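Only one protein chain is missing from this complex, and each of the others stays in its spot.
Up next, chain A:
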Amino acid sequence: MDETVAEFIKRTILKIPMTEMMTILKAWDFLPENQLQTVNFRQRKESLVQDLVLLCENKRASLRDAALLDIIYTQFHRHQKVWDVFQMSKEPGEDVDLFDMEQFKSSFEKILRRALKNVTVSFRDAEENAVWIRIAWGTQYRKPNQYKPVFVVYYSQTPYAFTSFCHLKSNTPLLSQALTVASNHHKIVKMDLRSRYLDSLKAIVFKQYNQKFETHNSTMPLQENLELDMHMDSRIIHENRIEKERVQRVTQETFGDYPQPRLEFAQYKLETKFKSDFHGGILAERKEPLRCLIKFSSPHLLEALKSLAPAGIADAPLSPLLTCIPNKGMNYFKIRDK
């Protein structure tokens, strides 16, 4: 086994937390069950990893196997990457071809290899007709860097693909082209949507976020009201009860009863020309627009926005610029003069 591959496998296994070790190795399915049972999983991590790498060497693990392990690790730790969303489209009037996964994979890999000799491409099928693609980029003269791969998750029945953030921006056009052509689409566009939480991005883009608690709708509000009354001391009187109920109602209408998809930030870029009643002021002549950037960050942005009005920190209804985020599928906004 190549030394670089051995080192790569060792570093990947070292990243895996001990609690997940067995699960991930089983999912990898490279080392058979009986061999895994001969390993002592209670020893210190460094020694355990050495034993596992030795087993891999004996079985002559290839770069392909190592890349597969990397994909599985990333699938378990998808929150460690920041995901962008791409939307593809076909020409209007184009025939809807039957999607062939194998054809897609071979076409995708071919396109990349034609452009760049030094590239490692690996695939792993996932549920819902999705495929996880791992790409390690090299250059004309250098072998692929296995430690900075890009991951693409493509849902074949939809025009959407999610890619992990790539430091090497120069390869993004090639990647986009390969995706578009291999999947028989015509155009690809990067959406203004980015987050660590792949499942939330999926929910927003596939419009699945408002389907979660449908069966409970009729029972939940009643329960909440009962709880409120039981906890309240009769010596405490809420003067603005009507206003509170209005705020609750408006919040529920805007955000719904379901858990919100998880985003970490929303960014607004404002560009506007200076407008003034006084002619001839210093800024009136300015050709360059004035710029401003506002960024909202939170561990769970949409839930935080939802709780602003009930907590008394903001008026209800909130600005539509904030509430339109899941509907429009954007968390990067550019606001310009009309």
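Convention: contacts are C-beta pairs under 8 Å (C-beta built on N, C-alpha and C of every residue); 3 or more make two chains touch, one makes a residue touch a chain; residues count from 1.
The working rule: contacts and distances are computed from a predicted model.
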Record-based protein name (UniProt) of the chain missing from this complex, from "TATA box-binding protein-associated factor RNA polymerase I subunit B", "Centromere protein M", "Glutaredoxin-related protein 5, mitochondrial" or "ER membrane protein complex subunit 1": "Centromere protein M"
Chain not shown: contacting residue from A:Pro92, A:Pro299 or A:Gly312: A:Gly312
Touching the absent chain when the full complex is considered, from A:Glu3, A:Glu239, A:Asp277 or A:Asp337: A:Glu239
Contact footprint on chain A, counting only the chain that is left out: 233, 235-240, 242-244, 310-314
